[in-house]
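Missing here is one protein chain; the remaining ones are kept as they sit in the complex.
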Amino acid sequence: MLLIECPYCGPRSEEEFSYGGEAHILRPADPDALNDEQWADYLFMQGNKKGVFYERWVHSHGCRRWFNVARDTLTYEILAIYPMGAAPPKLDERHYV
Amino acid sequence: MPNTHLRRSPLAQLGLGALATNARGPEQNVALRSIPFQTAINLRGPAKDDRFARAVEEIVGTPLPAACRALPGKGDLRLLWLGPDEWLAVAPPDQAHLIGVMESAFGVLERALSGQHVAVNDVNDNYTTIEVSGPRSIDLLSKGCPLDLHPSAFPSGSCAQSLVAKAEVILDRDDKPSELRFRLMVRPSFAEYLWAWLSDAGQEYGLSVLTSP
Amino acid sequence: MSQRQNLTPQAHERADVAPRKHEGLPLAWPLRSRYIRLRVLGRELTSFAGCEVAQKARYSIFSLARNAIGHHENWQAAWRSPEPQGSYDAIIVGGGGHGLVTAYYLAKEHRLGRIAVLERGWLGGGNTGRNTTIVRSNYLWDESAGLYEHSLKLWESMSQELNFNVMFSQRGVMNLAHNQHDLRELSRRIYANRLNGVDSEFLTPQQVKEFCPIIDLRGNGRYPVLGASLQRRGGTARHDAVAWGYARAADTLGVDIIQECPVEGIRVSNGRVQGVETTKGYIGAKKVGLVAAGHSSVLAEMAGVRLPVQSLPLQALVSEPVKPHMNTVVMSNAVHAYLSQSDKGEMVIGAGVDKYIGYGQRGSLTVTEGTLAAICELFPSLRRLRMLRNWGGIVDVCPDASPIISKTPVDGLYVNCGWGTGGFKATPGSGHVFAHTIAKDEPHPLNEGFRLNRFTTGYLIDEHGAAAVAH
Partner (left out) sequence: MTRKYRLAEGGLIDRSKTISFTFNGERLTGHPGDSLASALLANGKRLVGRSFKYHRPRGIVTAGPEEPNALVQVGRDPATDPNLRATQVELFDGLTAMPQNAWPSLEHDVGEVNSALSRFFPAGFYYKTFMWPAGAWETYEEVIRSAAGLGKAPTGKDPDRYDKTYAHCDLLVVGGGPAGLAAALVAARAGARVILAEQDSRLGGRLLSEPQSEIDGKPALDWVEAAEEELRQSPEVRVLTRTNAFAYFDHNFVALHEQVTDHLPADERPVELPRQRLWKVRAKQVVLATGAIERPLVFCGNDRPGVMLASAASSYVKRYGVAPGERAVLFTNNDGGYRAALDLLDAGVRIAAVVDLREEPSGPLTEAAKERGLRILANYAVVATKGRKLLTSVSAARLSGDGKSISGAPQELECDLLMVSGGWNPTVHLYCQAKGKITWREDIAGFVPETGGPKGVSCAGAVNGVYPLGDCLREGQQAGVAAARTLGMEVTESAAPQAEGQDFLPARWMYLVPSTAPTGHGGKAFVDQQNDVTAADLLLALREGYRSIEHVKRYTTTGMGTDQGKLGNVNAIGIVAEHLGKPLPEVGVTTFRPPYTPVTFGAFMGRDVDALLDPLRKTPIDSWHVRSGAAFEDVGQWRRAWYYPKPGEDIHKAVNREVAAVRQAVGIMDASTLGKIDIQGPDAAEFLNRVYTNAWKKLAVGKARYGLMLGEDGMVMDDGVTARLGENRYLMTTTTGNAASVMGHLEEWLQTEWPELKVYLTSVTEQFATVSLAGPYARTVLAQLTDIDLSPNALPHMCLSEGEVAGAPARVVRVSFTGEAAFEINVPSSYGLAVWEACMRAGEPYGITPYGTEAMHVLRAEKGYIIIGQETDGSVTPIDLGMDWILSKTKDYIGRRSLKRPDILKSDRKQLVGLLTENPQTVLPEGAQLVEELKATPPMTMVGHVTSSYYSPNCGHSIALALVKGGQAKQGETLFAPMLDGGRIACTITSPVFFDPEGERLRA
């Protein structure tokens, strides 16, 4: 049961949020320039990191704003929260087998 | 002019009038009240732009509230923060003309603020209001609301969008000097559910139904 | 509803219901005859797949009685605990049900010589030992129905094939419909199942009540029961026994099962797999099959292969044991719950999937609350039962809620993952076709559709409706 600090509303409970998967995947500017494999990569090959993962959340039952979260997907520790469009913070990798 | 007497509260089916009293009874530690037909205007715009903020203040009589806060304006109006570029002006039913005032004012403003844009939406009927008051209000709401409503975390003047049970609500805490008071703005289609839920959850505290304004 | 000719009870009673039991597959025979031979040979060492392995005494009521006299001190180990060899013909990464079955069939049907199963923890410690043990094959799409039905047939002869009682109990699986949309989808699936040769029938609410008397069809309900599909050949099995039974059988065929041996790297050169780095050192391999459920993408990434899977927490729970209270399996998509009673008497309940990636093997309380509220609504007599244990697994979910059983861009590297909530029931079939894929370097006809590149070409097999929970 995560406690997520919405950058706009402050710390709120997990129930108020929805998940948006991996962050920093940009829609290709010219989709037609991509071959099928590249397009599939954009569409489906989302990261599934065990360790520090940069992901998107939306405060869906609150202010409805999207933002980015860096979270350890094993310990569920939240390491950073930053707005959409911002570059991800530099965090130490965590290696789990 | 529209015939406002044609309007019907989303809770009309419940026949609350027959149950309602004017004040909370001594054994009753929590009270519910239906407040239909409130004027509600959703306002979007650039918070950081002074001209926008000033224009809002001029119309509603209050500066833009800070995050998760609500401020009183003129004529019983309250301006609620909903998000970084979103507010809700709530006022009694007779203030419905404000929407026209805003639309034209911001229309002018938008043209003046080239590159900025503003949106105004009449959401009067998109919400109805249920007021929860009485000393056990926080206990009652906490049964369904994940927010920390303790005065140290959510003092009077706070507002938030959250959940109460399975209904999305806008909570606006506006205590009277001697009484905890929360206003819950909820979509009309959820109103019966929310009312039933609050009535059920409030049973153990003793529950009054107060007369609607 | 004659206007739509909706399924009437009469139509079903005399319908072409699939027989309750199926003959054992021909596949089972070679092993059985070997067993017979082995019994004659007694405890003699037999060479299998180039490896000296002590044959195991058969389990039976007689062996049990014999051993009782010997204070149970003469039982053999179900499997050896060997140290890894320097290299293998094939390495299966993941000692869950799917991995063990794969190894078993590689040895049994494809006669691969040296095979190892590498398990990071203990056999069956992942989703094999964490699921709600439901087995069924009533999937919508042809590809899924083919694979799961193949699997179901293997379930029907598994205990005999393995000489290990996996307690496969065909007590029927019901899927409930709660609204018109559910009914329409249910009907579509029943028709498809029947034409695919999968047993499936429609139950009216009254028939649902007769089949499972503790369901409250209406109550004050938000979710009335408007009908159900029933697969009578579906049911449950003892999950741990599946891992142990296949481990014992694979070990008998010479497969090295190496526990507590996490894989830390996969060596690839010239586009071909060379072996794996483990905590017990480097082990060479001509072929490597990844069967690691929630950890599949972590492993595949070691070989530079990206997989379209997300690893999500999935919860399950059991009640304290009570005397027999229900005799079937009930699933409800609308409220994300599935329920059966174990032989021990525990009510076994599957809950929903958490929405975010998590390797922590635990889920949110919210999910448990939602599931139990739904269970309490459908089965009001269960409200006073108490939750005894609650746990989480990591399910690997594909965008189309169907698995991947496939070659990969790396030669000699194969992947079997993305089972979401459907993995346990598929165990024998999945391992069987995966063994074929590894051995022949081409898919078995039954897993052709489940290739990795379907995400590129767009041939998705959307089974979201078939999964018991929303992904």
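Every chain is named by a letter (A, B and C) in the order it is written, and numbering of its residues begins at 1.
By our rule, a residue touches a chain if its C-beta (ideal position, glycine included) is under 8 Å from a C-beta of that chain, and two chains touch if they have at least 3 such contacts.
As the structure is a prediction and not an experimental result, all values here were calculated from the model.
Peer 1: Can you list the shown chains that the hidden chain touches?
Peer 2: Across the whole assembly, the hidden chain touches A, B, C.
Peer 1: Please pick, from C:G86, C:G304 or C:G458, the residue that touches the omitted chain in the full complex.
Peer 2: C:G458
Peer 1: Looking at C:T102, C:N131, C:S144 or C:Q170, which makes contact with the chain not pictured?
Peer 2: C:Q170
Peer 1: If the hidden chain were put back, which residues of subunit A would touch it?
Peer 2: 1-3, 13, 18, 20, 26-27, 31-32, 34, 36, 39-40, 43, 56, 58, 60, 64-66, 75-76, 78, 84-85
Peer 1: Just the residue numbers, please: which parts of subunit B touch the chain that's not shown?
Peer 2: 2-3, 6-10, 12-13, 36-37, 42, 44, 85, 117, 119, 121-127, 139, 142-146, 148, 150, 152-153, 165-167, 187-190, 192-194, 196-197, 200-201, 203-204, 206
Peer 1: Of the residues in subunit C, which ones touch the absent chain?
Peer 2: 1-7, 10-12, 14-16, 21, 24, 59-61, 63-65, 67-68, 71-73, 75-81, 121-123, 125, 129, 142, 157, 159-160, 163-165, 167-171, 178-181, 184-192, 194-197, 201-202, 216, 219-223, 238, 240-241, 244-245, 259, 319-325, 341, 343-345, 360, 362, 364-365, 368-370, 372-377, 380-391, 399, 454, 456-460, 462, 464-465
What we mean here is this: only the chains that are shown with their structure count from here on.
Peer 1: Between the chains shown, work out who touches whom and classify the graph as line, ring, star, complete or other.
Peer 2: line
Peer 1: Could you tell me the distance, in whole angstrom, between the mean C-alpha positions of subunit B and subunit C?
Peer 2: 51
Peer 1: Subunit A to subunit C: how many Å between their CA centres?
Peer 2: The answer is 31 Å.
Peer 1: For subunit A, give me the residues that contact two or more of the other chains.
Peer 2: 15
Peer 1: Would you give the residues of subunit B that are in contact with at least 2 other chains, written as numbers and ranges?
Peer 2: none
Peer 1: Touching residues of subunit A toward subunit C in the complex: what are they?
Peer 2: 1-2, 14-15, 18-19, 21, 36-37, 39-41, 43-46, 48-50, 53, 55, 73-76, 96-97
Peer 1: Which residues, counting only subunit C, touch subunit A once they are in their complex?
Peer 2: 120, 262-264, 295, 297-298, 306-311, 355-360, 364-366, 399, 455-457
Peer 1: Touching residues of subunit B toward subunit A in the complex: what are they?
Peer 2: Touch list, subunit B to subunit A: 67-68, 82-84, 86, 146-147, 160-163, 168.
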